[in-house]
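For this depiction, one protein chain was excluded, whereas all remaining protein chains were kept in their positions.
So, chain A:
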Amino acid sequence: MTRKISISDDALAIACGANKVAEAFRKLVPDAEIIRTSSWGMHWLEPLVEIDGQGFGPVSIRDVEAVISGTSDLSIGHIEEHPFLTKQNRLTFARAGKTQPLSLDDYEAMDGWMGYRAARKLGSDIIIEMILESGLRGRGGAGFPAGIKWRTVADTPGAQKYIVCNADEGDSGTFADRMLMEGDPYCLIEGMAIAGLAVGADKGFIYVRSEYPHAIAKLRTAIAHCANIVAPFDIEVRVGAGVYVCGEETSLLESLEGKRGEVRAKPPLPAIKGLFGRPTVVNNVLTLAAVPYILAHGARAYADYGMGRSRGTMPIQLAGNIKHGGLFETAFGISLGELVNDIGGGTASGKPIKAVQAGGPLGAYHPPAQFDLPFDYESFTKAGGLIGHGGIVVFDDSADMMAQARFAMEFCAAESCGKCTPCRLGSIRGLEIFDRMAKDADLKAKHRTDPVAALPQMHNAPKDRARTISSDLQLIRDLCDTMEYGSLCALGGFTPYPVMSAIKNWPEDFGG
C-alpha cells in the first residue's frame, strides 16, 4: 500500500516552507502519494504533515527523515483529536485540512453542492427566508443581517443584478477569507451561486486584493472547473490594487467600475443602486461561505449556535504575538480571555499579554481586564470596540501603546481615499500631535533640570498656558470625535477606536 502524505498548500504553510518539505518527502519516499490539502488552521504547527491521520509539525526539511523512520519527536498524535480542533464548531471550515482545494471529487464527497441543489428546488423566497431565519449577519465587519440585504435586492426591479464578493481582506490579523479562498474555493462559489438564485442575479464578481496571489490563482482555476455546475451563473475574479479602503463596500464598487476607489455617500444603498447603478448584493467571503451550510442543513441548525443576536459561528483568527495562532471557528459567545489564553496559549514570546486588538486596524485595544468580554457583536460594541472580521492580534508587554495609537493615525492617513475631510486631514493632524508629544517627552527627558527649556516649543505661546500632555490629549479626543461622527466610512469613523482605547487603558504610555 502506498503511503499517503498530506501537506497543506495554503500560502501560510508555503511561507513557512511547505513546498520544500513536500519536495523532500517526494525525494525520500518516491512511491508515496504526496497530497496537497488545505490548511487545518493550526499555524504554529505549519508545515504540518499528515501521514495516515497522524500529524507532525512544524516539520522542516531536516526533520523529514526522522518523520518517515518514526523517530521524530514532532508527532502531535491523531490530528483530528487535537484539542485545538475538538474545541471548535467547524461549519464554514468543515473541509479545512481534509480536502484538496481544487478537487471537485473531494468537494462533492464532503457535502459539496448540497446547499446549491437544495436552493435550486426551493426558489428565491424560501432561500431568503432561510437566510433570515438563520440569523446570518455580514461577517465582513458591519454585521448587517444578510437576509435583509438579499430581500432588498430581490425586491428591487432591475434587468441586471449582481453578486459582489468582497474579498479585499485588508485588516491586520485576519486571514480567514484567504484560507477559505485558497482551501475551499468551491464553497465560496456555491454561496455566491445560491445568492444569485435568491436575488435573481446571473453575474458575480469576486474582488480579491492583489496581496493574495495564491488565492487569485486558485479561484480562477476553481471557477473554470465548476462553470457548468453553477451555470448560467457566471463569476469573474477582479484584482484590487493595494488600497485598503477598497474593502469598504462602496469604494469596492467604484474600483470594480474602473475608477478611483473613493467611498460613496449612502443612500442610495448598494442593494438598490450598486455596481453600475444596478441592484447589488455586496457580501464578505465568510458571509457567502456560510450560506451553503445553511441551505444544506437548515436555518435552525445554524442559528442554534451563538448567543443573543449573534447567531451561528465565527471563524476567529488568532494572530500577532500568540503561541498557538491560527484559525478557530466557534459559536459566538466565547470570551476574549478564553480565546487568547486557553486556546491561543498566551504570547509567543512568553511575556505577559499587554493588549489585544480585536477587529483589525480599526478595532479597539483591549487590556487583560476586559478578558471576560464575550465574543459577539453587541458586547464588543458596548465595550467601545468591534469584532470586525474576527481578527485578534495579541501584543506582549513590550508594546508601546502610544506608538500603536500613532500608527492607527498613520495608517488612516496612508490609506484614506481622500473624499472626506475628517479622515483625510484629521488623520494627518493626529499624527502630528502624537509626534509633537513624543518630541516633547524627549525634550523633557533631556532638560529635566531646566523647566523653562522643557516648555513646549510654540514660540508665541504664553509660557504659563503652554501645551501640556493633557491639553494635547484633549486635542486628540476632540479630533477623534470629529473623525468618528464626520467621516463618510469606517476608515475615518473607526480610527478613533484604537486611538482612544489606547489612551484610556494605558495612560502611562502617553507620558501622563
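Of note:
Assume contacts are C-beta pairs under 8 Å (C-beta built on N, C-alpha and C of every residue); 3 or more make two chains touch, one makes a residue touch a chain; residues count from 1.
Here, contacts and distances are computed from a predicted model.
The complex appears with one chain absent; UniProt names that chain "NAD(P)H-dependent oxidoreductase subunit E" among the candidates "Thiazole synthase", "Type I-B CRISPR-associated protein Cas7/Cst2/DevR", "Dissimilatory sulfite reductase alpha subunit" or "NAD(P)H-dependent oxidoreductase subunit E".
The missing chain, though absent from the display, is touched by one residue of A:G326, A:G346 or A:G388; that residue is A:G326. Touching the chain that is not shown, out of A:P83, A:P213 or A:P268: A:P213 (per the contact rule at the top).
One of A:D106, A:D396 or A:D440 touches the chain omitted from the figure, and that residue is A:D396.
Not every partner is drawn; the one left out touches chain A at residues 11-12, 14-16, 43-44, 46, 169-175, 177-178, 210-214, 236, 238-244, 255-261, 276, 317-322, 325-326, 348, 357, 361, 391, 393-396, 399, 403-404, 407, 411, 414-415, 417.
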